[in-house]
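A single protein chain has been omitted from the complex, and every remaining protein chain is retained in its original position.
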Amino acid sequence: MDFELSEEESLLQAAVREFAQTEVAPIAAEIDRNHRFPEEILPRLAELNLLGIPFPDEVGGAGADYLSYAIAIEELARVCASTAVIVSAHTSLGTSPIMDYGTPSQKEKYLHDLASGQKLAAFALTEPGAGTDASAGKTTAVLEGEEWVLNGSKIFITNGGYADVYVVTAMTDPAKGTKGMSAFIVEKGAPGFSFGEKEHKMGIKGSSTTPLYFNNCRIPRDALLGAEGQGFKIAMHTLDGGRIGIAAQALGIAQGALDAAVKYAKERVQFGKPIAAQQAIQWMVADSATEIEAARFLVYRAAWNKDHGLSYTKEAAMAKVFASETASRVAGKAVQIHGGYGYTENYPVERALRDAKITEIYEGTSEVQRMVIAGTLLR
Amino acid sequence: MSEIWVVAEVPAALNELIAHAKGLAEGEKIIALTFSQDAAQAAASHGADRVLCFEGGQRPEAFVDQIIERAQAARPTAVLWGASRRDKEMAARVAAALDAGLVSECFSVKRNGSEFTTERCVYGGLCVASEVSQAPFMGTLTPKTIEAPAESPAVGIEVISGGAEKCQVLEMRPSKSSSNLGEASVVVCVGRGVSKREDIELARRLAKKLDGEVGCTRPVAEDLHWLPEENYIGISGQTVKPSVYIGIGVSGQIQHISGIRDSKTIIAIEQNENAPILEAADYTLVGDLYQLLPTLLDALKA
Partner (left out) sequence: MKIIACYKWVLDEADLKVEAQSRRLLTGRAKSKISEYDRNALECGVQLIDESGGEVIALTAGTGGAKSSLKDALSRGPAEAVFVKDEIMAQSDPAVTAKVLAAAVRHIGEYDLILCGEGSSDEYSEQVGIRLAQLLGIPVVSFVNKVQVADGVLRAERKLDGGIEVVQVQLPAVVTVLPDMNTPRIPSLKQILAAAKKPVKELNLAGLGLDQAQLTAKVRRQTVLGTVMERKGIRFRGEAREVVQQVLTVLNKEGLC
């Protein structure tokens, strides 16, 4: 069993780390404070091939794998959780389903632009009445001649308003429950498709989270993704992969917070010595580092399984629930270590704490993850 | 092999090289190779036995081929070079042609017969490397490590003209700002602890009152561009040797310390007690520079 990163993975880690430090870090606090989507970063992400990491070269992707993807997301999240989720939602949630379920002509139409980062993608499953209970979706899609007509709304959609391509789930046969759900590819600008105001969130404020409104939204017949009735399965499979990305994001938030806390503990002097000399601080740091290390290997394991064609549902759920709860704990300790200063905007840890929380909620709450894990063991 | 050569662009460096050469000579004559009348006269009146002045070329480097020929004929025991960039290029070319070693920027040279032991900084100033080479010894020597010899009756200067090379010098644009940091007896240095560009004024006032010069650490010049590059003190910038160095918000990174290590008294104003400068300084005023510096300026009536 080889626990070392390959040369390419190490080089990728170094490249993304340098990019994150030199180009993302300088804007991280500002986009959070101003609630601003960092559009200027997208062309750079595309240039570095970071918007299609796990997709093959032939379709415009980087031709790397999920482990590389997880490494890149972690490096971005160490410095800016918002940038990390923009990339993650685009890659795992928006582009993956088209890669996995698209017809040749759909792939030809969308995949290259998305995998090469020329266009941004998003995924819309969640509705006001359908969060954890994803099957309770009320958005409908009715076939009228050569067009599907969508009616309904989605909520809390990451990259909302900025993405060009949306994978949207809607009920084509409400009577059939989850088997009556289908997935569609909807382009920004489609008639009847509009966006609501950006949510004002606790954290990841640089990420745009909006409602989507479908008011007799008309899309071509061939915008159906996968088979009719396959939508729920597509969504669940997509979320499995998305969990690896979010777990990596949470891992990055935790690592960034710990790095800041370690630096502070060595510099802050009270009672004539750095607080790093105090056992209380040492134990907080030790526990945080241990949990992060464990989270890292869960993330790597889930990614490795996916790359090797092995089942990864359980592993991704474990990685997501553990990494996200770790991020909240570590960020909380990091603020504590910083004391009063950690509570101010002058230090990055208060942002880490605010950013961490969402990782326990989106793409399947921790409760859902636990259900999934238990299901693999007890059913 | 009965000669020691000293070669430098700058008169002050040349004089110091002569002092080094006198310390190393075991009967060898000291021959100075110079590229300007100023330097030639300095060498001639500070102890060189013989002075050559290469003139009429487009630049000193134009004479490298001639220097190589002479060195191959005379086979000096040692060639001591100055450490200006031109000096370094010439030294490396001559060393390569003679298949000799070249010790870069050594701050100490000792001789034991035909064996020369040198010390220089490596790893960005973190370490000192002690090295040994056999005659013919070549080294570029850091300035200000030795006093120039006393003036003495001048010897004659031989002018050598010519100088041909493949490179063509199109233009020479002298730098506009002249930093006197190297010669200053008081240096006030601005570090990253200073939060606003305007606050450099406080450092200027202190420097003016103490009749000193203002310098800075690398980030202040190269990242923040608050002061020109000539003002940056550190391993790849200026080396200073003042009587008093005062660091304002300077944390004391090794690369900066290596540029100030020969200061007589090092004083720092720094609030982080864990900063490396506290170990590198003689006196540290521990506290917020925005309180301490104005109070100091007030007390000095600056």
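Note that the chains are named A and B in the order they appear, and that numbering of residues resets to 1 at the start of each chain.
Here is the rule we go by: a contact is a pair of C-beta atoms (placed from the backbone, for glycine too) under 8 Å apart; a residue touches a chain by one contact, two chains touch by 3 or more.
Bear in mind the structure is a predicted one, so any value in this text is a computation, not a measurement.
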Report summary line: Touching the hidden chain, out of A:Leu50, A:Ile204 or A:Ala334, is A:Leu50
Query - Which of A:Ala64, A:Ala81 or A:Ala141 contacts the chain that the document leaves out - result: A:Ala64
Report summary line: Among the options B:Lys144, B:Arg192 or B:Arg261, the absent chain makes contact with B:Arg261
Query raised in the report: If you put the missing chain back, which residues of chain A would it touch?
Result: 7-8, 11-12, 15, 18-19, 22, 47-50, 53, 57, 62-64, 68, 72
Report task. With the missing chain put back, which residues of chain B would touch it? List them for me. Result -> 9-10, 59, 84-86, 88-89, 91-93, 95-97, 99-105, 117-118, 121-134, 165-175, 186, 209-211, 243-244, 254, 257-258, 261, 264-267, 273, 278-287, 291-292, 295-296, 299-300
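In the analysis below, only the chains that are shown with their structure count from here on.
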Report summary line: Interface with chain A, chain B side, in the complex: residues 272-275
**Report entry** chain B-touching residues of chain A, taken from the complex the two chains share
**Finding:** 266-267, 269, 274
